[in-house]
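Here the complex is missing a single protein chain, while all its other protein chains stay put.
So that you can tell them apart, the chains are marked A and B in the order they are listed, and the count of residues begins at 1 in each.
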Amino acid sequence: MKQEALLYFTDTWLTLLGLVLFFSFFIIMLIRVYSLKKEYFEMMSKLPFKELEDER
Amino acid sequence: MNQNYEYFSYDDDIVKKFLLATMIWAGAAFLFGLLAALQLAYWPLNLNSEYLTFGRLRPLHTNAAIFAFAGNAIFAGIYYSTQRLLKARLFSDLLGRIHFWGWQLIIVAAAITLPLGYSQSKEYAELEWPIDIAITLVWVVFAINFFGTIKKRREKHMYVAIWFYIATIITVAVLHIVNSIELPVTFLKSYPVYAGIQDALVQWWYGHNAVAFFLTTPFLGLMYYFMPKIADRPVYSYRLSIIHFWSLVFIYIWAGPHHLLYTALPDWAQTLGMIFSLMLWAPSWGGMINGLLTLRGAWHLLRTDPLVKFMVAAITFYGMATFEGPLLSIKSVSAVGHYTDWIIGHVHSGALGWNGFLSFAMIYYLVPKLWSTKLYSLKLATTHFWLGLVGILLYYISMVSAGITQGLMWHAVNENGKLVYPDFVETVTRIVPLYWVRALGGVLYLAGFILMAYNIWKTLKTAPKDQKEPTYAALKPNFESSSGETTHKKLEGMGLVFSVLSFIAIAVGSIVEIIPTLSLHKYVEPARVTDPYSALELAGRDIYIREGCYTCHSQMIRKLSAEVLRYGPASTIEESMWDRPFQWGSKRTGPDLARSGGKYPNLWHYRHMMDPRSTTPGSIMPNYPWLYTKKTDYLVLRKKLSVMQSLGVPYTDEQLAQADLDAQKQAMSIVEDLKQNGVEDPKLEEKEIVALIAYLQAMGKKERAE
Partner (left out) sequence: MSDDKKDIKKLEEHFDGIIEHDHPLPNWWVATFVITVVFSIFYYGYYELLDGPTLDQELSVKMAEIEQQQKDSVGKAFDNLDQDVLKQEFIDKGKVVFAEKCFMCHGQQGQGLIGPNLTDNFWIHGNTSQNILHVIQKGVPEKGMVPWEAVLSAEEQIATVAFIKSLKGTNPPTPKAAEGTEYKD
């Protein structure tokens, strides 16, 4: 079975590399997201409301 | 006047332009869709007209819905929200106009060429090469304008909506360019560089991600801006938005092969397509949760505010569609659902529910704001909502029942090992009543839209005559803050970093899936030889492509027992190795044609194309009378063969030199046979029907053992 799959696909390393990249990227992203402060998220989520008309 | 502030205005005129264009093209897209739906319920509505026949109308409908309606809505929303989120006027007013008029021109070009039959027959990428180039150029203009605005922004932080826009711009560019690499034959005819399985994989990598990055990520961006604005409260969880953004962008790009389950595509690629589709479920729902829970503590708005109704319904449909998608990607579910109307129902819950309703909410929100007036009637908007909702539900329920019914009928095998419904047409006539229900759903949806058009028109009439661009204020970008120059660099750099990261995210999946198939020889067994099409067969194939036969007929017998019983041995990679473009198809309104060659005599095809009901009572296929009057272009065949040769198809120089003569000879032999059987038409050998018959008789007959 394994041989049959590999017969058609000699670039196994490519898939593996892709998956490794994919998961390590996720881990890094998760670490970063959880290291950010609550105030940052609050500030960001309110960005769309930071609209100031001309006050002159 | 505060010294720390800068004062500026936004380019809202461009937003207005795109909004009005959205309204106009939405009407066109819905009308085309309704006509197509009615044609399936009642075939005479094909009107015996070559320009309005289903095979040409369906691409017109999908292109209008995706690129004209959704496209203009996206551009309007992006230009509006980006300027406000970044506290900066658009990078260039002129580029904005070039973008606008260029895009409308492309749409008009599509609306002219598709009915005329200029089509590549690759789904959602039907437009011919000059238009492909125009799309690329306009997209680059859009990108320059967008990234230019990021560069001159006054707001340091980039809100999550902006990330979704960045991912959209980058990915759509990559998808469009890679999928559109083709070699021109004439001004409006080209052959793709990919053939057979490569073309299938690249096309569905494109097709699936067109849904992902044209109909999902930009609309999620719009949701992240407009949902909080409409509900007047910040998004539920910003942290969730970051996580689901990156997981979505990363995973989406891999899922394309779920359109090719059980086909000749190698197993490993199919399995990748399936598992990545499954993994997409949670990231997609991250967006839904964030959108819906933004309303927390304000659910009462759902009762009173039609805009909130539209938004919530849109997000709910998004949730439904992104649950159904992974479900349909499971191999055994796909076995029943693929090629049926279930898929049509699935995409319309997304298109009508998610894209349509979200765009409507956005338009209802923006028009009064931009024209500084009030919406003419909230009541009408509410009526629009209910009409639209019932329309979608009728559409969805009828199509899912039709799809599952037909899918099960196709696969029903009795205890004697025979198909229970061996006659394909029997499975079609069974679901025709449901096609009427679907059309009724379409009528309701369109009726709702007409109310909206009236409402918007009335609103515009109440708008003050002199429209001034209001001035806004924002803090000057604070370059001298604690970290000094580095902050400035960061400010400039973030856009770039995001773009590069998004690009990497989509590149990984693309490379892993596409690169291996680019070397086709790996998959082709040397013991099997497939002869390229003869010149006449190629001419016939291009007629098949022109008429959009792929919209109703597949050419891919899947590795499923019921399909083998019905159509013959499962299709192989070798059989379509010279097919440019591949025509595996995605829908079987009619039967699969992969092995139709030799199944019926020439006379059968001659009569069938003239009036399908003369050979297949109950058929809903249109008549093709023009094939009996139009002449085959024999002279262009040398050029066609030579382009094919330069793409690697093993035609000899001799075959090239006498392509037209060979074709005429083959045509004569078919005509002889038809004449013997009583067909009387003095110049028959010149007519397109003969070329088409040659192709239909060649299908599945080109492969031989060495």
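As a convention for this text, contacts are C-beta pairs under 8 Å (C-beta built on N, C-alpha and C of every residue); 3 or more make two chains touch, one makes a residue touch a chain.
Remember, it's a predicted structure, so these values are computed and weren't measured experimentally.
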Contact with the hidden chain (one of B:316, B:615, B:655 or B:669): B:615
Touch criterion as defined above, residue of B:178, B:193 or B:475 at the omitted chain: B:475
Of B:146, B:262 or B:472, the one touching the omitted chain in the full complex: B:262
Which residue of B:115, B:234, B:306 or B:388 touches the chain not shown here: B:234
Residue touching the undisplayed chain, where the options are B:283, B:495 or B:509: B:283
Where the missing chain touches subunit B, by residue: 2, 4-5, 233-234, 236-240, 243, 247, 262, 267-268, 270-272, 274-276, 278-279, 281-283, 285-286, 289, 293, 297, 326, 413, 415-419, 422-423, 475, 478, 481, 559-561, 564-566, 570, 598-604, 607, 614-617, 677
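Going forward, only the chains that are shown with their structure count from here on.
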Subunit A and subunit B: spacing of chain centres that average the CA atoms, whole Å: 26
Residues of subunit B touching subunit A in the complex: 1-2, 5, 7, 81, 84-85, 87, 155, 157, 159-161, 225, 228-229, 234-235, 237-239, 242-243, 246-247, 250, 266-268, 272, 470-474, 505, 508-509, 511-512, 515-516, 522-523
Subunit A residues touching subunit B - in the complex, by the definition given at the top: 5, 8-11, 14-15, 17-18, 21-22, 25-26, 29-30, 33-34, 36, 41-56
